[in-house]
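One protein chain is absent from this view; the other protein chains keep their places.
Our next item is subunit A:
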Amino acid sequence: MKKWVVGFVFFLGLFSGALSDVKAEQTLQQLIDETPANGTVYLENKTYIGDVVIRKPLKIKGARYTVIKGSGKGNVVTIQSPHVVLEGITITNSGKSRSTQEEFAAVKIYSNYNTLKNITITNSFHGIYLSKAHHNRIENVRVIGKGGGEIAGQGNGLHIYYSNFNRLTRNTIVGTRDGIFFDYSNKNIVEQNNVSHTRYGLHYMYSDYNEFYQNQFIFNTGGAAIMNSNHLILKNNKFLLNQGMRSFGVLLQMANNNQIINNEFYQNQRGLYIDQSTNNFIKGNMILQNQIGVELWASSQQQTFTNNRFSRNVTAVLSLGGEANNQWSFHGVGNHWGDQARLFDLNQDGRGESPFEYKSSLHKIIEKNELAYLFLNTPSIHIFEKINELLHEDKVMAMDPHPLVEHDEISMKFIVVWLILVGMGFLMILKLKRG
C-alpha cells in the first residue's frame, strides 16, 4: 500500500510538472496581462507561443532571437489598445485560412498611436494589418512572403484598411501578394521602403492624399498600381526591373490629380501606364531603358508632362486607342527626348527652336494583338519603325511644343580609357604576329 501511495505521489508530481511546463509556455499572454499599463515587457531569447492580444498601452521589447510563434489559426499579435510599442521580435505562423470571416495577419492593429519597430515576419498570411487604425508608425519591418504560387494563397506585406495618418518607413517586403496595399486609407506617408518579388509593390484602392517618398520597387510584376485614388504624391522613388508581359513601373487607373515627380523608371516593360485617368502632373522623372516609356490609353486625358527625361527606351511614348488630349510642356518647359530628337538650339538656351513630334508605328501592331509586346526587345523592331517612318505609316504619339535640348560633353576620362584599350589591342596583335 505504502508503495502504491509513493508511486501515486510521484506520478502526481510528474503530472503537475508537465502542467507547469505548459503553463510556462503560455506565459506571454500572462506576462502582458500582468504588466501594468505603460510598463515594459522584456522578452528573452526564446520562442513564445501566441496568439496574444494587447489590451493596454505598453512596450514589448524582444532580445536578439525572440520569436513569437502563432497557433496558425488566427492573428499572432492583436493590438487593441493605443500607444503600444512592439520592438525587436520575429513573429511567425499566423492563420492562413481563407474560409474564415477575417483575413489573419502576423500583427493586426485596431488602435491608434502604436509603434512597430525592427520586426521580422515570416510564414503569415498578411504581414501587418492596420484596420481602422490611425497615426501608427511602422519602421524597419521585414516581411518575407512565400513568393510565387497562387495569388489568393497569400496576403500582403502591409495591409492598410480604412486607416489614416500612418507613417510607414524603411520596411522591406519580399515575395508577398502586394507589398503595401491601401484600401480606403488617406493621408498616410510611405518612405524609404524596399519592395521586391511581389505582384504589385504598392497597390492603392480608393485612397487619397497619400505621400510616397524614396521607395524602391524592384522585380515586381507591377511597381505601383494606383487605382481609383486621387491627389497622391510620388516623389524620388525608384521603379526598376519590373519585367513581364503586363508589367509597369507605375499604373494610373481611374486615378486623378496625382503628382509624379523626380522618380526613376529603369528597365521596366512600361515605365508609366496610364488608363482612364485625368489631370495627373508628371514632372522631372528619369524614364530610361524601358520597353515603353509611357503607355497612354485614349481614355486618359489632360496629363501634363514636363521636364521628364526619356532615354534609350524602345519607344518613349505609345498612345493607344485613338486621340488623347495631353500636355507635353508646362509653362514653356517641355521634356528631354534623348537621341530620338534631332533639334536645333541656335541661341543655346537649352530649348529646341521648333516643336518636337514623337512618332511611332508600334500602336498598329500592339492594338491588334498583345503578343506584339514580345517583339519590343528584338533587333527587328527598330527596322520595323524605320520602314514605317519611310512609308509615313507612323503616327504622332506626343507633341512637345518646347522640347529641351542637352549639350553633351564627352568626358576626357572616357576617351582616355578607350584609347588605352584600343592601343593595348593593337599592341597585343603586333606582338603575337612578331612572336
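Here, a contact is a pair of C-beta atoms (placed from the backbone, for glycine too) under 8 Å apart; a residue touches a chain by one contact, two chains touch by 3 or more; residues count from 1.
One rule holds in what follows: contacts and distances are computed from a predicted model.
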Protein that the absent chain corresponds to, by UniProt name, given "histidine kinase", "Molybdopterin-synthase adenylyltransferase", "ABC-2 type transport system permease protein" or "Sigma-70 family RNA polymerase sigma factor": "ABC-2 type transport system permease protein"
Full-complex contact with the absent chain, from A:Arg64, A:His331 or A:Lys368: A:Lys368
Among A:Lys61, A:His197, A:His231 or A:Arg351, residue touching the chain not depicted: A:His197
Residue ranges of subunit A at the interface with the undisplayed chain: 148, 151, 197, 199, 218-221, 240-247, 267, 365, 368-372, 374-375, 377-381, 383-384, 414, 417-418, 421-422, 425, 428-429, 432-433
